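Missing here: one protein chain of the complex. Every other protein chain is in place.
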Amino acid sequence: MSSLEVRGISKSFGGVKAIDDFSFDVGQHAIVGIIGPNGAGKTTAFNLLTGVYALDAGRVILDGKELTGLPQHEIARAGMGRTFQNIRVFRGLNVLENVMTAADPYSDYNLLDVCFYSSRKRSREQAVRELSRNYLKIVGLEGCEEERPESLPYGLQRKLELARALATNPKVLLLDEPAAGLNPSEVRAFIDLIRTIHSQFEFSIIIIEHRLEVIMSLSSKIFVLNFGKLLASGTPAEIVSNKAVTVAYLGEEDTACSI
Amino acid sequence: MEYLASTLTFTGISLIGVLGAYLVTGLTGLFSFGQAAFLAVGAYVSAILFKNFGLPLPVAAVAAMITGLIAGVIVGVPTVRLRRDYISLVTFGFGEAIIAVLNNSTSITGGATGLSGVPQYTTFPLVLVSVLVCLAIVISYKNSKYGRQCLALRSDELAARSMGINVERLKLMTFLMASVMTSFAGVLFVFYTTYVEPGAFGWVVSAEWTIIVFVGGINSLTGAVVATVLLTGLPEFLRFASEWRIAIYCIIVLLILNFRPSGMFGQYEISLRSIKQLFGKGA
Partner (left out) sequence: MTIQLLINGISLGSVYALIAVGFALVFNILKFSNFAHGGLMTVTAYIGYVASLFLRNYISDLPLFVATLVAAALGGGVLGLILERVAFRRLRDSNSSVIYYFISSITMGILMENFITIFASSNFYSYPPFLPSAALHFANLSVAIPDLLMLCFSAGALGILLFVLYRTKIGLAIRTTSFDVNTARLMGMDPNAVVATTFFAAGVLGGISGVFLGINYTLYPQLGQLIVKGFVASVIGGLGSISGALIGAVLLGVVEIFLIGLVGAGWAPVFIFVIMLVFLLLRPRGISGVVVQEKA
């Protein structure tokens, strides 16, 4: 059984069809990639999966549970974790607290515990704190706990988003252009990090990326979107040799220019 | 000495109101122009139950707080779904509606001429204990999953939802906590001033509390406390030409907004650690 089944999702904005009947499956513990030219609808697809946009049509099923039409936070708690293309860390909270907020919805105490300073609150808080520290350690941010997230360099902010997404205890992790803005050595380190995390946990990963080396080296399967429609799907090798994909990215070869 | 106690009492009651504003605006980023309405609810309900129906004070007080909670639900449930700009409008409308109700129910509330003849039961020790309890609760709330999630949704609502945070529920919970707390302040208020009239609970009071939170620094609870003492207590204590009090107040706020927008205290919070640091430096 697949981790994630996406059936015929569609979304229009005004008259523009941003996503048109897009279907795909993600197997258990798999890494898949979604690529496509700019404006192809990749982030829109993520937004549809996570409930940021309402589906015009189609269904989303995660581990057998129907996610279609649920509010965003319930989709997140059902196991859909994500990072964002434009980094969205929480200001007003430090790095550790950013990760803690993602683990907080699972923390089990109530308002009375808060008002009466109960030991249950103390122990749960301690647990969340330890858990979050651990996630920060996994992505390589230990030592940065007290920092303000907006003062971190770009690459570290991306790591913070990753740690935060991990803390939501996902079944599927959606990474939206996670390597954007990283230099080549950072990209290589990032690829290793994803491999490590993937082997350590059981969730599947869907990556949107423009950096083909990231997609090629990590994904077992790739889906190509163009103008909101699924253009091709297959293994990295198949996609690379697919003519239609090359045309979509680079355009038709103009014989007049091939001097 | 008598005068000092009375100033401190009044400042303490205001501080509880400001704590409510801190919860709603500082933690959660909602702009409520209606907080003072809960002060009114707490004051009038407890006073009327005590005076006209002979209920003992503690019972009247609890009833007043429950009424505040109910009012909070009526206003809060629709409000938390709205865009940020609308929240100020709706809470303003709520405040005006409450004042209108109070003004027009002359037989029960005394209408625009107000309600008087309430005995003075509020003492400075009572207010001090109340302030400390409310402060303890707010501190615990801030350093809990609730406080963190509120700050998260204040920073980026969409990202917060994507992390599994139930934004509407948190906004409502925080709003209700503030409503109950402010209603309680209303009880203290009426049994201190012995007389209330609807006009004292207008939106300007709510705006003042929000402004105090800003001056102290929206991210700092310590700031809110200090700012309340300075902006409420000091003018009273120094007997400023009272007509200039508000003008000076506004000018201070404008100066801070322009030159130190993060507020007096910025992100700083007094904690055991920071106090140790203070003394550590000296050693």
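Per-chain residue numbering starts at 1, and chain names A and B are given in the order in which the chains are listed.
Everything below uses one rule, namely that contacts are C-beta pairs under 8 Å (C-beta built on N, C-alpha and C of every residue); 3 or more make two chains touch, one makes a residue touch a chain.
Being a predicted model, the structure only gives us computed values, none of them experimental.
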Residue touching the undisplayed chain, where the options are B:7, B:46, B:88 or B:122: B:88
Sole contact to the chain not displayed, among B:58, B:125 or B:261: B:261
Residue of B:6, B:103, B:222 or B:267 in touch with the missing chain, whole complex considered: B:103
Missing-chain contacts mapped onto subunit B: 29, 31, 78, 81-86, 88-90, 92-94, 96-97, 99-101, 103-104, 158, 162, 204, 207, 210-211, 214, 218, 243-244, 246-247, 250-251, 253-254, 257-258, 261
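Following the convention adopted for this analysis, only the chains that are shown with their structure count from here on.
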Rounded Å distance between subunit A and subunit B, as computed from the means of their C-alpha atoms: 40
Interfacial residue positions of subunit B with respect to subunit A in the complex: 136-137, 140-141, 143-146, 148-149, 151-152, 154-156, 158-167, 173, 177, 219, 267
In the complex, subunit A residues that touch subunit B: 50, 52, 71-73, 76-77, 82, 84, 88-93, 97-98, 100-102, 104-107, 109, 111, 114-115, 117, 121, 124-125, 128, 148, 164-165, 168
